[in-house]
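I am attaching a structure below and will ask some questions about it afterwards.
All protein chains of the complex are present and in place, except for one that has been dropped.
Take a look at chain A:
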Amino acid sequence: MLMSLSLDDVRRIAKLARIAVTDTELAATQQQLNKIFTLIEEMRAVDTTGIAPMAHAQDVHLRLRDDVATAPDRRDAFQAIAPAVENGLYLVPKVIE
């Protein structure tokens, strides 16, 4: 059965992703997302019995590095592009409950 998203689904996804979608953009976004489901539906038609699902598009293994702390302190450079800093901390709108 073809899955499709309602306008409410689209609003919720947009909210979770912190993307502002205006009411005028909503219908177009719904259409675009539903197209992705159509594509998934087409792929579902392929018989994959007995095939282990892949977690990554390429059949490669995770590269591992040795446990050595080599990164230098680059705080000044990093914080030069931050909107607000104080005492070495990045400042953000208050987040405590």
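As a convention for this text, a residue touches a chain if its C-beta (ideal position, glycine included) is under 8 Å from a C-beta of that chain, and two chains touch if they have at least 3 such contacts; residues count from 1.
Convention: contacts and distances are computed from a predicted model.
Remark: of the listed names "Transketolase family protein", "Aspartyl/glutamyl-tRNA(Asn/Gln) amidotransferase subunit B", "Cell shape-determining protein MreC" or "ABC-type nitrate/sulfonate/bicarbonate transport system ATPase subunit", the one matching the undisplayed chain in UniProt is "Aspartyl/glutamyl-tRNA(Asn/Gln) amidotransferase subunit B".
If you put the missing chain back, the residues of chain A touching it would be 12, 15-16, 18, 55-58, 60-71, 73-75, 78-79, 84, 86-97.
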